[in-house]
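Take this structure, written in structure tokens, and hold onto it; I'll ask about it next.
All protein chains of the complex are present and in place, except for one that has been dropped.
Chains: A and B, in written order; residue numbering restarts at 1 for each.
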Amino acid sequence: MRHNLILAGPAFRLRPIGDADAHLLLELRCNPYLNRFLHATSSGVEDQLAWLADYYERPEDYYFVVERLETGTPEGVISVYDINFDTGSGEWGRWILRPGSLAAVESAWLVYRCSFEQLELAQVYCRTVADNRPVVSFHDSCGIPQRRLLPGHFDLGGRRLDAVEHLMDRQSWAQIGPRLEKLAKLTSQRLRRG
Amino acid sequence: MDRQQLEIVSLTVLATILKCEVSAETSRKNTPQWDSLKHIEVVFALEDELGLQFSEEDLANLDSVGNIVDRALIRYAT
Partner (left out) sequence: MRLFEAQPALFAPRPSRLTLLGLDLPPAGQQITVNVWRNHSFESVESLTAPYFAFRGWRADFRLGGYDDTLMFAGRQEADADILWLDSSRFFAHSSLLSDWLQWLEERLRALRSGSKAPIILATWVEGSQRAEAVQAVADSLPAVLFANLETACTDARVPLLDSRSANLAGTPISNAAQVVLARELACHWLPGTLLPPVKAVALDLDHTLHSGVLGEDGIQGVRLTPGHADLQRYIKSLQQRGIFIALVSRNEPSDVEALFHQRLDYPLRWQDFSAIEVSWDDKVAAIERIAKTLRIASDAVLFVDDNPGELANIAKQLPQVHTVYAHPDASLTRQVIHFYPGLRRWKVESDDAKRIQDLKANAERESLAESTTDPAEYFRSLKVALTYRHNPQVQLNRLADLCNKTNQFNLSLRRFNQAEIADRMEREDACVTSVQLTDRLSDSGVIAVIVAERHGQQLIVEELCVSCRALGRQLEDAIILLALRDMPIFAGCQQVAFRVQHGPRNQPAMDWLVRLLGLNEVPAPGHHILQAQSLLDFATVEGVAFNKE
């Protein structure tokens, strides 16, 4: 949906996505280093704009651009979506960062903050293609206790692929949030050193 | 069961579940029919037919006929 949520951390911020970001979306989704585990997309900006037009109509969908705080340079995208406000549950994903970006920890921390502090959800989960080992490993390293396998969850190019789901609720967020914040601060210090 | 018998059982399981031709060289890498959903059925059927339970560590490595036989032999020995 069109929203006005902005979350800032020590080095990065999340801001609402807009039509002006269609080229960014296209660049990220067509990057062969990044799109191995993504649904196929067309190579036209018009299609990204059409997709965004549909996205603006979905009240349970919050899409963000991940930007460097100092420069405003976009480094990727991330979303919280399929939100069920009755049960207080949502999924986060559509997480793509430019190769070499150091935004992983902080963007994940910020999207969790969005989910629990601003959207006031009770739980949020992320489903990753099981073969996407770096991302699965990242979630595992966060120490999220609720992890499970979803066989055949994804259908990519006609192939059914397993997903690994990591589910964070408020109780685990209370433990893991401060840890992620600390890591984000360390990363920002490294960025400032250059 | 010895290695040869294990191989026969493994090939029977794979052929039945994957519904394709299999050989001693069959692996998940070279057999597109052997996807993650079929893998679940393969593992369950192997455990039934071999009368053993694979460990969690084994499960990730049962990705070829050779590895299945190797892991089964280890299970029988322990």
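What we mean here is this: a contact is a pair of C-beta atoms (placed from the backbone, for glycine too) under 8 Å apart; a residue touches a chain by one contact, two chains touch by 3 or more.
On a predicted model such as this, the values are computed, not experimentally measured, just so you know.
**Student:** Pick out which of A:89, A:118 or A:132 touches the chain that's been left out of the picture.
**Tutor:** Selected residue, touching the omitted chain: A:89.
**Student:** Touching residues of subunit A against the unshown chain: what are they?
**Tutor:** Within subunit A, the residues that touch the unshown chain are 84, 86-87, 89, 122-123, 127, 146, 148-153, 162-163, 165, 169.
**Student:** Please identify, in ascending order, the residues of subunit B that touch the omitted chain?
**Tutor:** Touch with the absent chain occurs at residues 12-13, 16-17, 37, 40-41, 43-45, 47-49, 53, 56, 59.
By our rule, only the chains that are shown with their structure count from here on.
**Student:** Subunit A to subunit B: how many Å between their CA centres?
**Tutor:** Here subunit A and subunit B have centroids separated by 37 Å.
**Student:** For subunit A, which residues count as touching subunit B in their complex?
**Tutor:** For subunit A paired with subunit B, touching residues are 130, 151-152, 159-162.
**Student:** Mind pulling up the subunit B residues that touch subunit A in the complex?
**Tutor:** 35-37, 40
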